[in-house]
Structures are given as structure tokens and as C-alpha cells.
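I have a structure here, written as C-alpha cells, and I will follow up with some questions on it.
Missing here: one protein chain of the complex. Every other protein chain is in place.
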């Protein structure tokens, strides 16, 4: 049984409830703890930080507009800045799967800041001088602040982690593409012999794909800069002086060094979580391409004896617990798994996205989780992919050249000379006799100088 | 301008409307034509047939229960049987994307049968003696009949097409597995050298997967035998005598030779389209496996010179318009595309499945389309896959054996003798020197008789 | 048995095959007909037209570069232009689900044009003067032309149909938003009473969402203007003079009046179908929003007696076959179904998108089908949605006002005056007593003039 030394009594509109004596959170957070024993997981630090930035910015704005006393406002700002610095991370205790729209999450920070601000002012967190709703949440609702916090957190992660990692991947692929450009090989379409190409050309395509993704993600993320702070519950800006919105957005921009702006239509911002949905679709596209590229690399690196073996990957760890000496493409496989997860998160967010009803989409806490985790997973994965795999790729010129010379698709070069139909016949015979195109031409006494020149794969690429 | 020779005037509760003079459909169908110019596609014949079976069965039942006169009833039955035989296929003109729940689709058949039955009785389809709602739709609603028609059509397609094709695929894989069992090869995990196995063992796994799918789909489809005819609008069986439901279900069972039964809870049947959703998930699983298996086959058949080339597929058509002589795994690629489509249809049906609200899921017309088309596509694809590809697969023993003997994973056999760590060292050295395990052991004077015996891949599988 | 009057013998690299005597297609198309009896569906006219444009443009370019004789070239151009005009639509007979990469589809047009051009020159389609590969397909491969045809067809559909329909939807929503702006109502969050707003504000949010989608789709579709004609099989531009690519792209641009351009990296273009994948993701986003908006409208229009009934929709057809007088939101429901399909197509295309391997993604025929059909479905649906539903929406002011005055969320206005906790208590008591906020305040003698003014919902929005 809990003794009264261990807890204190807090109140909300549903009545009294026991809260751990030393907790900075209060009644509503405690109810959320009791109600939501689901995953044991919390929203990430990036999100808590963004909430803290909003609470500090609202207090600054409310003080400027004389809606909040200097004393209370400054205490709130100090407490919020402590939250931003991560000092109260252990006080954020609400499960990811919680009340729709994140009411519990918003109350968690409102309560932590209220108690901490009270403590700053009175030396005890139990003084209740600062009220979580009337002071900390003043001029705000869950609906505008939670949604805005997703945008702020996402942009910080994207600008500081994801976009730089994608740029690094592009550079690494471009560099390796140049290194591998001297190596000639056979192309493959339908996994079948195709005409010659250069190994570096294959990688230049990967580099280009990643480059376009960098640009696309950056462009797609632009609506994240719209934060509807001041829309409060449904977009009507209830009880708010006109100066409020530009002031708070400017304050958030200053604190994040990011150019946030007011949404063109506040009701639209409140109704939906469109910017996360859209950006998530771009992350799905990135994942599709990463799966394609890493699957190609696994194919090209397959072997060492029973696969294509055109490239070698750096060894990062032993590959089998039963087959000694085996080294697997572990980093590429890990990347593929992360991409499966991101594709799954997009499916989840889309399912959540269609669940919006009228003035709000209450699925926001889950969307926050899935979206922010996707950004973090991709950032870490891509950085690892660059440093532990891509940068160390080497081409196996001997094997590549062998494939090129043996490829039946060299016959393509004969089409302009003898026509498609006769060229096809030549190819078929080489296949049946299991010899090269050059050899079958020699056998048939068809290897003129013109044809020999045309057939030379070194001349083709 | 339409002359009065070309159309007649029909009426419904929204007023008068012009209908082509020779059309057997009426006012509501005409409105649906005007409202839904979306895809130009119709629900499939299997569905129209199932609707016809229901209309005939309802008329039989209503006559037995003396709710419908013999004259009218018999005319309706005759007209419905003509629909079942496909005589009026060109009269079913409502777009797949139509009124929620399929009201337009149900009125289409009600109107066609009413006009045709009137014609049977009066010699003119304009007599209006038989009423689409009061007679043809008597005791029914869109909600129970449309939903039941999906079940009936799906089971006919599954029993006559899909399940037999899956059985054929299982048999073909099993047969090829036995044929290929003598061929030894190197296994591959992570696309890297693994221990030896038999080519037939790989195929036996494919056969087993397909076998379990046959059983799973058959079991999963069982709820399709529940048809809630008699539930009418929402499950309350309004105005229906108790004998109605067993009678109509028996009549449908007789006409289809399938053992349909009453759902355990009529409200549950009306609220949802659970059986199609569930069966569709099983078709998704089948598609996942087909993609895996056909992707494997494309890998194993890759080449002829630049790939693994362990198996050969039958040539069904030239493979390139520019590279003469190329032959691609076209049937396998086609199968993969169909599976993408089925996976997409499942995603679509799931999205439609969560859109049910209270007493009905109005997404039924789309669900009917996507579900029935998935069954048909898979049936045709699998049959083609069996006859044009699987049955003609041949193993390339020479190549398989070469991989087996060169595989570095043979070193696994040394683990029990010299321990994992030393075996790994041996494997590493063979890799670096680009020689076989046996060769490196010879070089190091370690090839004892025991080791030579252990290393012999023919002894391993 | 087929008599020799009915067929002729054609040849390809696999041997002889019978083709219907009057068919303009040839051996490879016939093989594809035999191989792919899957869906009975063909790629759409927009795609065939785009193929025709490419064939004509290639012939023009090849003539200019003196790779093709004037006689042959002009016959090809004439035949291709007939294809563009739709004259030979019935000769395009290959199933959607066909050889990977669309080899069969490319041969279908190569053969039709070759036979027709031969006929133009020789008066008989059997002269074989024009060769499908050596002349019609000269300088091309399936891989570059099929992929480019998707881009061309998609942009024509988007510019002529989809984008205009989205613009119309935006305008219609904006217009209705202005019309409904005078009507005050209660907002709803979590489907629960929220603070007052205007009906027009809700619609302004829908309008804004659609406006951003217009801009986003337009921006996202930009990479579709990159067409890799001249990359031929894998991007190496084999046997092509440098002038070829700019010339053919200019010719295609002239014939379509669209500003196509060369891709920045030809290997990347050949490896993937990234632009369709990306655009499809934008269409998924559009579908998510359409589901949200139309679901809201169905909620707001629910009733007439048992729902919210805040708006009325135009009646387009009777809504029930058993419940007389019922009128359902049929157009909105149809829209929802189409969006399910588009979401499904995106899932399918993503699954196809990750199946690319090395120099090509062979899933192109399916991607073409799913992508182009999505554009067409959305275009037709949105146009119908505008004309048959959105434009006729009317607000029910009386009902809206009633909800506004009864909403318990009016208590929000009391927070700044009496604090959140006391306001919550007032709200709770009004709920329990089932009276309005104003009434409970009167009962408790708390209705000061200040509070009465604050509580007046007309003053809030």
C-alpha cells in the first residue's frame, strides 16, 4: 500500500487522484499513465523539446501582450527552457498510444512546467501558484500546439540529420561512381545478358536517384514550416489579439533558427496533419529507392563463388554462426529492414490520415511517433550505410570483363550490319553451342574486320 | 437531339427520365449511367450471374410463401434464368464505381428482370406489369443481396478456377522437384555461398508453400458460404416470415450446388464485408509467396552468360526488340506484376473495409470488383505459370556442380573437426587466394583422409 | 480448325507462327496473345497514342540523320500517325499483364506500323518491306520507348484532365465556402462539442487542401517531362549519333506541345520508373484528402432525421431498393471507392517499384496501367463530384444554429473570466442537468452582463 509519504493528492475536473510526491507532472498526466499502459514507449526528445519551445514562446508572447504577469511568465519560460535542455526528460511519461490529439501529452508538459514554475517561485512544487491550463497553456490548445510541435521537431531532425545524411550518401555514390568508371562489364536487363556498360555508370544512376530525393524531400517538407500556433482549438483563434500569431511564430523561429510562417488557412491546418502525411510519402519514395539500390548491391556483391561477385563490400562482421568464414552484406540488409519499417509507417500514417473528422485529426500522437521515428531511423541508417558500406565498395574488374566478353547481347552490335533477324540467329547458335558471339562468327567465317570492330565491347562504352 | 423513336419515358421517385427505347433497364439504371461516367468498367459476369441466381431464388421462395403470384413469379424466374445464362449481359451497364452499397447495380437487375418479365407476360417490355421493387426485389434489399452475390460469385470462381489452378501449381512444382532431385548445387543464404543441397530440395520447398496456401485459402474462404439473404436492409428481416431464410438459402444452394448457410448473426453480416476482406488477405499471402518463388526462379535462371544459370526456362517469345536472340523470363515477370496488382487490391479492400459505418459498409461495389478480379487474375496467371513455365523447367547440372565444388561454405564441414575459428581461418585464406577449400587444405598439407571425406559435397546431401 | 484462308504465317526468332490473315500485327504479338490470357484488358488509348508519337518521332529523326530512307520513313510516319488518330486501336491486343518491360507491347506497335507501312508502300500488308525491328524500332528499345510513353501519356492526361478537374474542385469548394460563410455552427473535435465556427470556414479548409494538392501534383509531376528516348536498352545510347537525342525530344515536344527534356542521367532513367512512382504517391495523398473531405460531407449531410443534417446534398438518384424515399450521398460514396482504388494502385506500384533489378524495372507494363488508370479515374471522379454534388450543397442554418447554442463547449469562453477549473465544473453541471451553459449560469445566478456577452456565440466567430 502506498503511504502518504510517497504521494500527494492532485485534482482535475474529474476529481482527485494520487500522484507520486516527487513528480513534476500532475493529475491529468497521472490519469494518462493509468489509462494507457500500452507500449511503454514515449514520444522522442525532439518532440518534447519542440513542446518546450512552444510553451516558452507562448509565455513570451502572452507577457508581451499583457495577458500573463511578468513573474509567472518568467517562471514559465525558465521551466520551459529547462525542458528544452532535457532536464526533465524523465517527467514525460505518457505512452505514445494515448488520448486522441495528444491531450495527455500537452497536459504532461503543462503540468511539469506549472509545477516547476511554482517551485521556482515558491520553493515547492506543491504551491500550485502556476496553473497548467490558465497560465502554461494560456492562448493555446492541444490541437494547435501538438500539431505545431510535430512540424518543429520534424524540421529540426530533417535539417540536422536526414538531409545531411542523404547528401553524404549522394556524395559517396558519386565518388564511387567515378572510381568504378574505368571498369567495363555487361549490363543486365530482366537479369539476362544485355549490352556492355561501365560499372561506374550503374553507380552514377544510384547517385542521381539519391540526388533527386534530396531535392524532392527538401521541397516536400516546405509545408512543415507552416505552424498554426494561435489557431487554438479549431482555427477560430478564440480570445486572441491579432498580434498574437505573428509574435509567437517569430519567437519560435528565433528559438529554432528556422523560418516558420503562418498557414494560409488556419482551419485547414487544424483539420489535418497534411504536411507530415506528405513528407512521409516522400520518405516512402526514398525507402523504395534505397531498397532497389541496396538490393542491386547485394546482387552485384553476391558470391564470393556462387554469385555475380562484380563488387566487394567491406567486411564488418562475421556472417554466419555455423558457416565459418562467411561474410554477409549486413549493412545493406539492415538498410532494407529499416526501409520496410518506413514503408510500414507510411501505411500506418495514411490509415491515420484518412481518420480525420471535421475540425481535427485525433490520430496526431501516433502520427508524431511514426513520422519522427521514420526520420531518425533513416538518418542513422543512411549515415551507417555511407560509412560502413558504400565508401568501401571495390570493383572486381577481372570478373566484370569476363561477363562482358561472354555476354550474348554483344550480338546487338550486329543488328545494324546484318539485320535483327540474322543477328538473332547468330545469338541463338552461340547460346546452343555455349561459345561466345565472336567464336560462332569465326566458326561461320563471318568475322570480317567491320564486324570484329563492331563487336569489340571496349568500343561500345 | 434524341427523337421520341429512340427513347421512352420511365419514372422513379425522383421523377421522369428518358431511357433508350430498346433498353431492358429503367429509370434508376439510367440515372446511374448519367451519374457514374467513371471507369467504363462493369462488374464481371460471375457477379451478374450470382445476382440472377438470387433473384430467381427469391421469386421461388416468395411464390412458395404466397407473397408473389404464380404468373408474376414464373415470369421473373424465367427472366432471371436468362440473366444467369448471360442472355442480357449487355443490359448491365452500371459503372463499377457507383452508388454506395450497389443500389444502382441491384436496380439494374431489378429493372432488367422486371421489363423482361413484363415482356414475357405481355409481349412488350413497356407494360410495367412486373415492378422492379415490389415484385423483383420483393423481400430483398440491396444490402443483403449485393453482399450475398459477392459470396456466391467468389465461391464459384474459387472452386472452379482458383483452387484447381493452385492444385495444378502444387503438382507441377512437386513433379519438377522430383525431377531435379538428382542435381546437387550450392545453397545460398544472404546471396552468399552456403552449404550444399539438391536443386530438387529448393523446389520441394516451393511445392510445400503452395500446398499450404491451397489448404489455407480453402479454410479461409469458408465464411463465404454464409449468405445473409433475408436480412434485408439492416438485418432485422423486416416483414419476412420465418420460413423465408432457410428456403431461399436452400434454393441458392441447389442452383449453385454449393452448401450455403445462414450467418450466425444477421446484423454482423449486414454491417461488414468480412469474408471478402479475410479471403483477400489470404490472396495477398499467396501473392507474397508467388513473388518470392518467381523471383527465385528468375535468379536461378539468370544468364545465360552473366547470371547464375542453374536452371533453364522454356522460351515463350523473343525477349528484346533491340537485343537479338534474348529470351526473358516473361511468364515469371507477368506473374510478379499480377501479384503486385493483387497486393494493391488487398490494400484497397482494407481501406474500404475500415470505411464501414454502423449498419452497412457502402464500399461493397468496389470490394466486389477488386475481390472477384483478384480471384480471376490469379486463376489465369497460375494456370499460365504452370503450363508455360514451371512444367518446362530444366536443371543445368554442370553449372550447379561447379558452384557446389567452389563454394567456400564447404568449410562448414570442417567445424566439427577443427572448430569454428580455425575453419573460418581456412575459409578466409581460400577466399584471398581465390582457390577452393580443398586446394587451400592441400597447400597447407591439411588434407587428411578424414577431412577429405568430410569435405566431399556429394556426401553432404 | 483454322483454314489457310483465315491466317498467314509469320516468323520471329523462335520460328513460325500463324497470325489472322487480316491482322496488322505479326508473330511476336501473336505469341503474346497466346502467352498472356490473363485479364482481357489492354493498355489505354492514351498509351497507344504516346507510343505512336514516339514511333513517328523516331522515324523523323532517323530520316534526318540519314539512317532511314525517305520512302520507308514516310510510310512509317503515316502509319504511326494513323495509330495516333486511333485508326488501329483494334490491333492493339496484348494483355496488360504481359512480358516484363513491355516487349510485347512495343512489338505490337512495331508490327502494326511495319505491316501498315508495307501496305502503304506495296498495297499489301504481307510484303514485309518494312521491318518491325530494323525500321520501325530503329534506334529504339522497349526499355526507353515504353518508359517514355508512360511519361507522355501521363502528362497529356494530367494536363488535359486531372489538373483542370482539381482546379474546378478548388473553385467549387471556394465558392460554396463563401456562400456558407454566414451560417454559424458548433465546431466538433473528437466528434464532440467544440467552440463555434462558421460553416463556410469548414469548407474553406477543404478548398485550401485541394488548392495545395493542385500545386503539389503539378510540381511533383515535373520529372515526367524527362524522357530518356535514345538511351535504348540500358542507357548507353548504343549506335546513336549525338544529334539523335535532342532531335527526337524536340520532335516529341512538337507533336505533344509539351516541353519534354533529356534526363540528367540516362542510366538512372533506364534503371527505374521513378517519376510514375513519385507522382503516384501524390495521387495517394490526394485520395487521402478526398476521403477525409467526402467523409466529412457525409457526416455533415447525415440524416435527414437521425444524423447531423447540417448540410443538404443534391439528390441524384433514389437511395434504397427497399426503403422508399431514401436518398444517399451516392456521389461521395463513389468518390470514396475510387480513392480506395487509387490507394491500392499506389500500394501496387510501390511493390512493383522495389522490384527493379540492375539496368531495368521490368514491371513497367503494370505500372503504366495502374498509373494511367489512376489519373483517369481521379479526373472523371472529381469532375463528377464537382458537378453532381459539391456545386449543389446547401447549408441548413436552423440546425447549425441550434447545435451552436446548445454546445457545451461554449463554456470555453468562461475560462479567461473564471479559470479553467471553475468553467469545467459549470460545463459538467450543464451536462448532467441536460441544459445549456447559459441556463446553468442563470440557475446559479452567475449570468453577469460580462459573462453573457462572452458567452454569446455570435460574438465568437
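The letters A, B and C name the chains in turn, as written, and every chain counts its residues from 1.
Just so it is clear, contacts are C-beta pairs under 8 Å (C-beta built on N, C-alpha and C of every residue); 3 or more make two chains touch, one makes a residue touch a chain.
Just so you know, these numbers come straight off a predicted model, no measurement behind them.
A.B. asks: For the chain not shown, which residue from B:362, B:378, B:404 or B:440 touches it across the whole complex?
C.D. replies: Reading the full complex, the residue touching the unseen chain is B:362.
A.B. asks: For a quick check of understanding: of B:159, B:189, B:218 or B:315, which residue touches the chain that isn't displayed?
C.D. replies: Counting the whole complex, the residue in contact with the absent chain is B:189.
A.B. asks: Tell me which residue among B:238, B:258, B:399 or B:435 touches the hidden chain in the full complex.
C.D. replies: Result: among the candidates, B:238 touches the missing chain.
A.B. asks: Could you tell which one of A:133, A:201 or A:256 touches the chain left off the display?
C.D. replies: A:133
A.B. asks: Quick one: say which of A:235, A:263, A:276 or A:329 touches the chain that got left out.
C.D. replies: A:329
A.B. asks: State which residues belonging to subunit B touch the missing partner chain.
C.D. replies: Output for subunit B: 11-13, 100-101, 131, 133-134, 143, 187-191, 194-197, 201-202, 204-209, 212, 216, 219, 223, 233-236, 238-239, 264-265, 267-268, 270-272, 274, 277-278, 281-282, 284-285, 288-289, 291-292, 295-296, 299-300, 343, 347, 350, 353-354, 356-362, 409, 412-413, 415-416, 419-421, 424-425, 428, 460-461.
A.B. asks: Would you write out the residues of subunit A that touch the absent chain, in ascending order?
C.D. replies: Subunit A touches the chain not shown through residues 12-14, 28, 31-32, 35-39, 97-101, 103-104, 106-107, 110, 132-133, 137, 140-142, 232-233, 291, 295, 315-325, 328-331, 333-334, 336-341, 343-349, 351-352, 355, 362-363, 365-366, 370, 373, 376-377, 380-381, 384, 388.
A.B. asks: Taking the full complex into account, what residues of subunit C touch the chain not shown?
C.D. replies: Interface with the chain not displayed, on the subunit C side: 186, 188-195, 298-299, 301-308, 318-320, 322-329, 333, 347, 351, 354, 403, 406-409, 411-412, 414-415, 420-421, 423-428, 430-431.
The working rule: only the chains that are shown with their structure count from here on.
A.B. asks: Among the chains, which one keeps its Cα centre farthest from the Cα centre of subunit A?
C.D. replies: B
A.B. asks: Taking each chain's centre as the mean of its C-alpha atoms, which one lies nearest the mean of all protein C-alpha atoms here?
C.D. replies: C
A.B. asks: For subunit A versus subunit C, what separation do you get between their C-alpha means, in angstrom?
C.D. replies: The answer is 26 Å.
A.B. asks: Compute the distance, rounded to whole Å, between the mean C-alpha positions of subunit A and subunit B.
C.D. replies: Those two chain centres are 35 Å apart.
A.B. asks: I'd like the Å distance between the centres of subunit B and subunit C, where a centre is the mean of that chain's Cα atoms.
C.D. replies: 25
A.B. asks: Residues of subunit A that contact two or more other chains, please.
C.D. replies: 188-191, 194-195, 299, 347, 354, 409, 412, 415, 420-421, 424-425, 428
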